[in-house]
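Only one protein chain is missing from this complex, and each of the others stays in its spot.
Residue numbering begins at 1 within each chain, and the chains themselves are lettered A, B and C in the order written.
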Amino acid sequence: MILKFNYVIMIILMMLGLWAMIAKKNIIKKLIGMAIFQTGIILFYISMGAKSGSNIPILDYYDRYKPIDAAQYANPLTQILMLTAIVVGVATLGLGLTLARKIYDDYKTFNEDEILQEIKNEHD
Amino acid sequence: MAINVLAVILFAIISQTIHHPTVQLILNILIMASLGLGLFFFFATSVGVLRFPDFFTRLHAAGKGDTLSTILILLACSLFSLKSAKTLDQTTILAAIKILLIINFIFIGSPTATHALIEAGYNSEIDPWENNATRN
Amino acid sequence: MSMINQLPFYVVGIPLFTALIIGVLAIVQPKLVRLTGLVGIISGAYASLTLFLTVQQSGTKYYTFGNWPAPYGIEYSVDTLNALMILLIYAVSLLAYVYSLRSVIIEIPSNKHGYYYTLYFLLITGLIGITITGDAFNLYVLYEICALSSYALLASGGKRATLATFYYLLIGTVGACFYLIGVAYLFIKTGTLNMGQLFEHIPSIYFTSSILVAFIFINVGLFIKMALFPLHGWLPNVYTKAPISTTCLLAPLGTKLSIYILIRFYFHVFGPEYVFQVLNIQPFMVWLATLAIIVGSVYAIFHTNYRSTIAFIIVAEIGYIIGGLWIGHPDSIAASIYHILADSLMTLSLFMIAGTVLFYLKSEKTSAFALTFRQLRITSISLVVVFASIVGIPPTSGFFSKMYLIKGAFAMGHYQFIVALLFSSLASLFIFFRLFEAYFYSKPPEPAPSIIKEDRLFTLPMIGVSTGIILLGVTFNYWFSVISRIIPVGLR
Partner (left out) sequence: MLLGIETLLLILVLILAVVSLWIRDLMSSVVVFGAYSFLMCLIWTGMGAVDVAFTEAAVGAGVSTVFFVAVLFNTTRRIQFNPLDLSAKIFSAILCIGTGYLLMLGLSDLPSWGDPQALVNTNVSKYYIESAYKQTKVPNLVTAVLADYRAFDTMFETCVVFIAVLGIFMLLKKDGREPLKETSAKANDNLIIRVASRFMVPFIQLFGLYVVAHGHYSPGGGFQGGVILGASLILVAMAFNIEFVKQLLSIKRMLLLAVIGVIIFAGWGLVPVFLGQSFLDYSAWAALLPGTGEIMARSHSMLAVEIGVAITVMCGMYGIYMSLVSDGRFDKGL
């Protein structure tokens, strides 16, 4: 278990994020939960590409022409995937914040319960 | 700024003699001293932030202590990257100088941010703390 | 490389570059936006048709980006099923685009048309990209392209649309992230993202728990995206509040393509052997699909708002396709793939009708349809055609898919699914008659003063899609033979 400590933390982070997205009533908190959920996944990918005792994936000046031992450098592939995921995450966050902003303009609150109450009032 | 000039002069002096044991010793002492001091100031900052009574005094601790300790620790990093290099080439010196440039940023940015925070606090009319115990 | 070999790129590249050009034109010369879009989509449709015919003749086409070989670079592999889906996307988006030329003017403020069409074409790019790609992570990126552009397009419908879209954003992100977790579990065990290579590696890890977790998460993620029954909560709200111009594009394609991705994962990543033999969840999934059909139909009956009704009809139709897929009989699988085509056209038609009625009558209560039958001739004819197809009346496409679904279910002994199908047919018939009886029994309300009656830009795509529904039914044998060739050998 201790060897897979990182995965456990990642799972707990994702559970936290998911819980916040469902149970929190404030929509900004929901967005924070979403961001935490995404970071959990990014942590998962990054930690599976980590190698103990490895360097960052930038070739040293002196090593460039020698035969390269792959175990010496951290896995670049997972990092690239997660670079993409981070940018997607911030784009989603931006749109989410915009929608939250528009919801606030319409209902003057971030609170889910009050929004639903107001919708109900409109119907009646 | 002065610290940069000093550090660059220091680099110039030691670049010739980096593998000499005395130079290594001096560098070690410098690194350890500045790291230790930096950590001490960080600790003091944390104590200040936790223990001081109100917004302004806490920010005082945070602003001053944080800036100084960051600068010291970064200086230690810069020297360490010089010391631990196998050979002193462009890349190493470049890295050391980059860290020095970060010091500049911290030196300007951190006090300005503290100032902005204090002003915001002042504008939103937070009452400063007064020591009532001694007055009475 | 000849033009033919570049075709897999063209089908994605044309809408992408159209979007970028529109993006520039929106700022520089807004008048040219709509014309550019039309040119782009027609040339894309031509490319997709050529691609379909080429793939039919010469088999699977491969295209590697940056000339890097398959597991190292990103690869497109276009087989017949892929090409068919791309053809479908272009057909639907061409019709929806023509429709939107008029409806966008009504729904979106004029200074935002440029942005709207840029996002519209990026959405098309994303939809084609998820269909065609052969790389599991590239699929995620394109899913997000689809998702983000659709959030923006859906939320431009006003107050209620914003809230619905906000929930859609949250749940859509969860879906995409679940998919990403599933891919992570596959990736960690195989070290590759290329679907072809994954397919080769997976048999060696059939009985590990990580492939099970990967299977579950990819499935749940895609179920969220396609709005299968217990996870369908977001769909009705989004599709009833959003602008018609957007739903015309998104409702037919968004959910159905997720099912297609699922089919692709079953056939070309996990392999039919794993899905239908190693995992023993067939009865459960068929029951789930049955429930989806019944719940969707029941909700559709109880809603009196036209768009809510069709939103729940979509939920039921997704039950058809998933059920047919999980029954595992070659007939039912072919029928469910065929139903993807048919259902896309039906949904498109339903939403176009909703738009025309809404713009004319400013109401979408079922009682308002009395006036539709009196005054909007072509709309009412397409309404009859599309409901004939949903109910399953012979010359239309809905009949054939339903027939083969029932045939497959009968062969495999899933009788509850047949009952659900028949129930759903009856429910659709009921809904249609509720619309139709208004013609005879309810006194037509006076229409609100409205200049838009049956604009040619509305009727043309509606006639097109009705013809499509009937043609798809009439030429059923051709499509069925195309589809049956795609089903993997293990299932035939």
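Just so we're on the same page, contacts are C-beta pairs under 8 Å (C-beta built on N, C-alpha and C of every residue); 3 or more make two chains touch, one makes a residue touch a chain.
Source: prediction; values computed, not measured.
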Interface partners of the hidden chain - shown chains only, full complex considered: A, B, C
For chain A, the residues touching the chain missing from this view: 2-9, 11-20, 22-26, 28-29, 32-33, 35-36, 39, 42-43, 46-61, 64, 68, 70-71, 73-80, 82-84, 86-95, 97-102, 104-105, 109-111, 113-114
Missing-chain contacts mapped onto chain C: 1, 6, 9, 13, 16-17, 20, 23-24, 27-28, 63-68, 71-74, 109, 111-112, 115-116, 118-119, 122, 125, 129, 137-138, 141-142, 144-145, 148-149, 151-153, 155-156, 162, 181, 185, 187-193, 208-210, 212-214, 216-217
Missing-partner contacts on chain B, residue numbers: 105, 108-109, 112, 115-116, 119
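Note that only the chains that are shown with their structure count from here on.
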Far-end chain from chain B, centres as C-alpha averages: C
Two chains sharing the most contacts, counting C-beta pairs only: A-C
For chain B paired with chain C, centre-to-centre distance based on mean C-alpha positions, whole Å: 58
Centre-of-Cα separation between chain C and chain A, whole angstrom: 28
Distance from chain B to chain A - Cα centre to Cα centre, in angstrom: 32
Contacts with two or more other chains, residues of chain A listed in rising order: none
Residues of chain B touching at least two other chains: none
For the chain C and chain A complex, residues of the former touching the latter: 137, 140-141, 144, 147-148, 151-152, 155, 159-160, 162-163, 165-166, 169-170, 173-174, 177, 180-181, 184, 187-188, 193
List of chain A residues in touch with chain C within their complex: 14, 18, 21, 27, 30, 34, 37-38, 41, 44-45, 48, 81, 84-85, 88, 91-92, 95-96, 99-100, 102-103, 106, 115, 119
